[in-house]
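I have placed the structure first, in the form of structure tokens, so that the comments after it can refer back to it.
Here the complex is missing a single protein chain, while all its other protein chains stay put.
== chain A ==
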Amino acid sequence: MAIETLVLGAGQEVGKSCVVVTINGKRIMFDCGMHMGYCDNRRYPDFTLISPNNDFNAALSCVIITHFHLDHVGALAYFTEVCGYNGPVYMTYPTKALAPLMLEDYRKVMVDRREEEELFSSDQIAECMKKVIAVNLRQTVQVDEDLQIRAYYAGHVIGAAMFYAKVGDAEMVYTGDYNMTPDRHLGAAQIDRLRLDLVITESTYATTIRDSRYAREREFLKAVHKCVSCGGKVLIPTFALGRAQELCILLEDYWERMNLKVPIYFSAGLTIQANAYYKMLISWTSQKIKDTYSKHNAFDFKHVQKFERSMIDAPGPCVLFATPGMISGGFSLEVFKHWAVSENNLVTLPGYCLAGTIGRKLMADKRDKVDLDPDTKINVRCQVHQLAFSPHTDSKGIMDLVKFLSPKHVILVHGEKHKMVSLKEKIHSELGIQCYDPANNETICIPSTHFINAESSDAFIRSCLNPNFKFQKCSSVDISNSTTIHRNLMPELQVEDERVEEGVLVVEKGKNARIVHQDELLLRMGENKHDT
């Protein structure tokens, strides 16, 4: 018995997450992402490796999407509508609600900016979403008779989930992206202690260890406050969902406390529309936000107004959320061109920017000339603030999760090659767990658990359970100071050895294996017990 893992994307890189796992004859595709840094065929996972004749319905039992980020869901519409996959697709309720927004936004940016042929149409996105089955957290879904899956809270973005899958006795978890510390609007990842053969985990920050996020948030707020109080403009390039809401809750709260009147703008209708979704999905946010929803829904932003293109060169300070993030094109790039030339203004960047984006270039050579394209250079004079808090777990969080789950094997994906190597070493040496970091299109094969089924007589079980069973302490282990991984699923009842040894396994030709108590066996043999 074995689990075979074919990494189609996010192998030793970040982007186009897609892992195909074969467990006891069942095949699951975890995530179906796209790579934002490429425009050629490297943009999508190489699906032909799953099925050379493109018969994906026969090749796959199901597709599971962990969250709405494009590097996890971006290729889904292509895979279902163009490649023709018709089988079940599972994602959480929020992901099903928000993924089409991301896909549509991306489609528009692609068509507008690159003037290339569209990869998929709006109708195709809608058709694709019809194939999606929404699941709740911890809901046990029986995909078919043998395959069972379950979603666990992952933090990261709203609706993000780690997925557990079980076929026969083989069990595994694919984490997707996750966060082990709560942020302004989401809780920390939560999972049960499971008996796993394999954990496939992201490793974006394989070597980084972060300190308190509150100090980092204060730095961000201070930078923004300083800029607007000097009459400057703050550009926050973000994607419409996720970071935008988190930072906005942060700013709203600060604006309230400091009694600031400087306007906060959202660039497109998209972010405002996104807030309508967030309001309904509040039960997927942090406890603090959940507790106050009936009096004030945290996503009813009081200070936020809509931004018009004509306001780009209007005088006066302001804060603007503009899409897309990393200044990879679209409106955020347009605004950047206007605002980057003044040292009064401020641009904030996320902790991670994809290669090929303006954001990445800014991180590399701050306050210098940046090539927009071969013909345009821009003299960047504005301040750049890099956000030091991230919706991804740091390396301590990864180690904590792996230690908590204690699987037999770990596969690292979604990270940078050299950093993954050092984390791999660490997992092996510190936790004694076999760890792998396959490149794209590589396959890892690991052995999996298999139990032999035997019928058992009542007498044996009774004698084992009756008088002196002992309870194992099932304290939940806090795997990081603010983490809420809970509910110990470890055996709650353990039986002392002597009693087990009163059992005899009988294999009779042509019959099922059967466990009986030794007294029963002797009775059958018509003889007395004789100890040696």
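The criterion applied here is as follows: a contact is a pair of C-beta atoms (placed from the backbone, for glycine too) under 8 Å apart; a residue touches a chain by one contact, two chains touch by 3 or more; residues count from 1.
The rule is short, and it goes like this: contacts and distances are computed from a predicted model.
Set against the options "AAA+ ATPase domain-containing protein", "Beta-Casp domain-containing protein", "Anaphase-promoting complex subunit 11" or "Ubiquitin-conjugating enzyme E2 C", the UniProt name belonging to the omitted chain is "Beta-Casp domain-containing protein".
Note on the undisplayed chain: of the listed residues A:39, A:230 or A:280, the one touching it is A:280.
Note that of A:230, A:341, A:445 or A:505, the residue touching the chain absent from this view is A:505.
Residues 93, 96-97, 100, 129, 134, 136-141, 169, 195, 273, 276-277, 279-283, 293-294, 297, 449-458, 461, 464-465, 489-495, 497, 499-501, 503-509, 514-515, 518, 521-522, 525, 527-532 are the ones on chain A that touch the missing chain.
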